[in-house]
Structures are given as C-alpha cells and as structure tokens.
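Removed: one protein chain of the complex. Kept in place: all other protein chains.
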Amino acid sequence: MQVSVIGSGREHEERAEAVGRLLAERGCTLVCGGRGEVMAAAARGAKFAGGTTIGILPGSDRREANEWIDHVVVTGIGPARNAIVAASGDAVIAVGGSYGTLTEIGFALILGRPVVILEPGLAVDGPVRAATPAEAVDAALAAVG
Amino acid sequence: MQVSVIGSGREHEERAEAVGRLLAERGCTLVCGGRGEVMAAAARGAKFAGGTTIGILPGSDRREANEWIDHVVVTGIGPARNAIVAASGDAVIAVGGSYGTLTEIGFALILGRPVVILEPGLAVDGPVRAATPAEAVDAALAAVG
Amino acid sequence: MQVSVIGSGREHEERAEAVGRLLAERGCTLVCGGRGEVMAAAARGAKFAGGTTIGILPGSDRREANEWIDHVVVTGIGPARNAIVAASGDAVIAVGGSYGTLTEIGFALILGRPVVILEPGLAVDGPVRAATPAEAVDAALAAVG
Partner (left out) sequence: MQVSVIGSGREHEERAEAVGRLLAERGCTLVCGGRGEVMAAAARGAKFAGGTTIGILPGSDRREANEWIDHVVVTGIGPARNAIVAASGDAVIAVGGSYGTLTEIGFALILGRPVVILEPGLAVDGPVRAATPAEAVDAALAAVG
C-alpha cells in the first residue's frame, strides 16, 4: 500500500516524522513531494523505520529531492505535480500545510482517495480529522481497508 | 485583461452569468474550465455582453466545450488542468464550487493571483469575499490594478 | 477552426509568418507555444492578416508571451505544455523545429490530429509533407475537412 503524506511548515516536522515512521512500520510505502519540511521529515521517519520512500518533484532536476528519498519522480510540471502526489497515494495524510496542500487535498477528494487531516490542520470540509500521528495512520489504513 | 471564473453547482449559475456579463462589459476576456454549470453560465454571460471566452478543457476532445466558448484549449491532462485555469487569469473569481474549485483557489494563491470568493462560497482562508457579482468583479479588477 | 503552428529556428521565421498569414486569411485561429522564433513569426503573420492568436506558455508568467499573442494560456507545466499545443489544434503545421517540435508531432499523431511538415522539416514518419506555406495550409485544412 502507498500512502501520500502532504503538508508544510517547520513546526509540523516532528509529527510528520512520526507519521512517516508509523507508515513504514505498518508496511506502507511513503509517497511525498520530495522536497523539504514536512516532506523531508515524513521521509526521514519512514527511512528510520526501514521503509521505502518515493518523492514526486515539481522541477526537472532530481537533485532537488531530499536525502531520504529512495525513488525520485522528476515531473518538471511545477505545482501541478500536486495532482500526482495526491493520486499516487491509496490514502493521503495532511500534516500542517498551506495553499499547495489545499490543492493536494482537493485532488485527493476529486479522486475519492481517503484523506486524513492531522490536527492542528487546514480547515477543509470533507476529510477525517485525527488528533495524533497514530490516529491519523490508523484512520488512513482503515479507510483503505 | 483575463479573468478566470471557477466554480460549480447549478444553484450558482445565475450569479455566474452575471459575473461573466460584468467582466465582458469591463473589457475582460473570460477564462474558464470550458464545461458546464458555472463555467457555461459565466461564458454565456460574457457572450451575451459581446465578450470573448476561453475554455480550458480537461479532456482531449474539443467537443467537450460548452457552446459559449470561443477558443478551446484542449489539455488532455484531466483535473490537473485546474492549475492552468487558475494560472491563466490575472485574477480569479470563485462562484460556488467544490473540490476542483478548491484546487484552483490553491493554485491561484500559490502564484499570487488575486482571488475573490463570491458569497455564499467555499470556506478558504486568504481570498477576498464579495457579496454580489458586481462587488466580486470590482474587487478582482481593483486587485489587478 | 484552430490550427497549431509548431517549430523553431530563426531561419524558418519567414515561412512561419507566411503560414500564420495564410491561416488567418482562411479564417483559422492560430494556436502556438507563445514564445519566440517560429511561434512569434506565425503569430505576427496571423495578426498582420487580422487573425486571432492563442499562445500556450510553458511558464507561469504571462509576460513570457510574444507581442503578437491575443490570448495567453499560462500553463506552468514546462515542456509538457507541448502536449496541449498539439491537442489544441484541429490540425498541426510544423515549420523547422527541434526536440520540442518532435514531442508536439508525437502528441498530435497520438490524438489523430492531421500533421503537416513544411519542407525542409524534421524527419518523422507519418505526417504529410508540403513544399510551400500555401501547400501546408491547404493540406492542413483539407485534412480537417
């Protein structure tokens, strides 16, 4: 199973790392946008737990990827790559985030992917909300079934 | 000047048509997603006022465009075309809408495009909110300057 | 009818301008990539003949468009926008060109769009080849029917 972790904000990195670690421990491959902050923290957490990570970059140079990415997808399509980050997860977990995260949540909901927002998170109608990283991972995996 | 009108929902068509008409009367070219509901209503309003309309389609067949579109952009990239609808407006006005509209608002905000949400509209932090079509058009044009 | 003119190379500008002019005289809207060389020359030809031009840009800033573009589509998806330039023409005419033109020809052929290569042009199996701008425009319009 592949789970996409989306978001941004340095203040959310610790929780993102916990989410990444828990996903890896549950046998999930982590998908993210491949860059910094929440994306790097989630990937680092996954790698510390022996997991596999995929980074889907906006630019055309694979060196943009953070050091915790195993497999780099170089899109070259800019922020529109957010559609691909969302679509490539069987479920999506949002940790913090801003406008880009909003687009990823929107795309995930268009495609019917389960979305879990870890508190404190963006105000968007629709997704399940979780109080802790463990709750977020449980909710995402339960939704995929 | 090009203004993108985004949104969905049959109950919002009348206000979308008013937005389209007002934009055309102010000399703006209308950009939209080229399909039905709010997109078609806004384009119809623009055409009734003698304006020009551009429809940016998700699919690869130009016959998907509604009858009020002058120039059809056939993207073939699916919902990711929302990034292009948002980017192609000097300003963006949202009328009603759902998940796709959420992605367009997010992309517009990433690019720094002024976004106006016509009430009753989506709950998103950041954009200006307007009570009437005239207020929405005034706010969008004022923001572009 | 919309016809996409694709290609590059300063040495091909004069013929590109003739193609643009002839398309406008036949009542076609010109679609191109919105940038320089063949794209600008074709758009200039169309405007000199009173036609309408659409430029589909790779970047996210509409000021990248050349001065002959009426309607600017801001994709922000980089060279992948070539797929949209190809798809948005009911027919495609290639004038000169290099690797980007190769991708546009490929996408047009995938979608079944008629492709005409103006000599001297790229070596690609499949498209009709034309000796002069007038022949290229005739062939493109005949293929659309």
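Descriptive notes on the structure:
A, B and C label the chains in the order they appear, each numbered from 1.
Please note the rule applied: a contact is a pair of C-beta atoms (placed from the backbone, for glycine too) under 8 Å apart; a residue touches a chain by one contact, two chains touch by 3 or more.
Remember, it's a predicted structure, so these values are computed and weren't measured experimentally.
In terms of the touch definition stated at the top, the absent chain reaches A, B, C within the entire complex. Of A:52, A:98 or A:132, it is A:52 that touches the chain left out of the display.
Per the touch definition above, the residue from C:7, C:20, C:55 or C:100 contacting the chain not shown is C:100. When the whole complex is considered, the residue among A:3, A:18, A:77 or A:124 that touches the unshown chain is A:77.
The set of chain C residues touching the chain not shown comprises 77-80, 82-84, 99-103, 105-107, 109-111, 123-126. Although one chain is hidden here, its contacts on chain A can still be listed: residues 2, 29, 52, 54, 56, 60, 62, 71-77, 80, 83-84, 87-88, 90, 111. In the full complex, chain B makes contact with the omitted chain through residues 60, 76-80.
By definition in this document, only the chains that are shown with their structure count from here on.
The angle needed to superpose chain A on chain B by their Cα atoms is 180 degrees, rounded to the nearest 5. Each chain gets a centre from the mean of its Cα atoms; for chain A and chain B, those two points are 29 Å apart.
In chain C, the positions touching at least two other chains are 60, 76-77.
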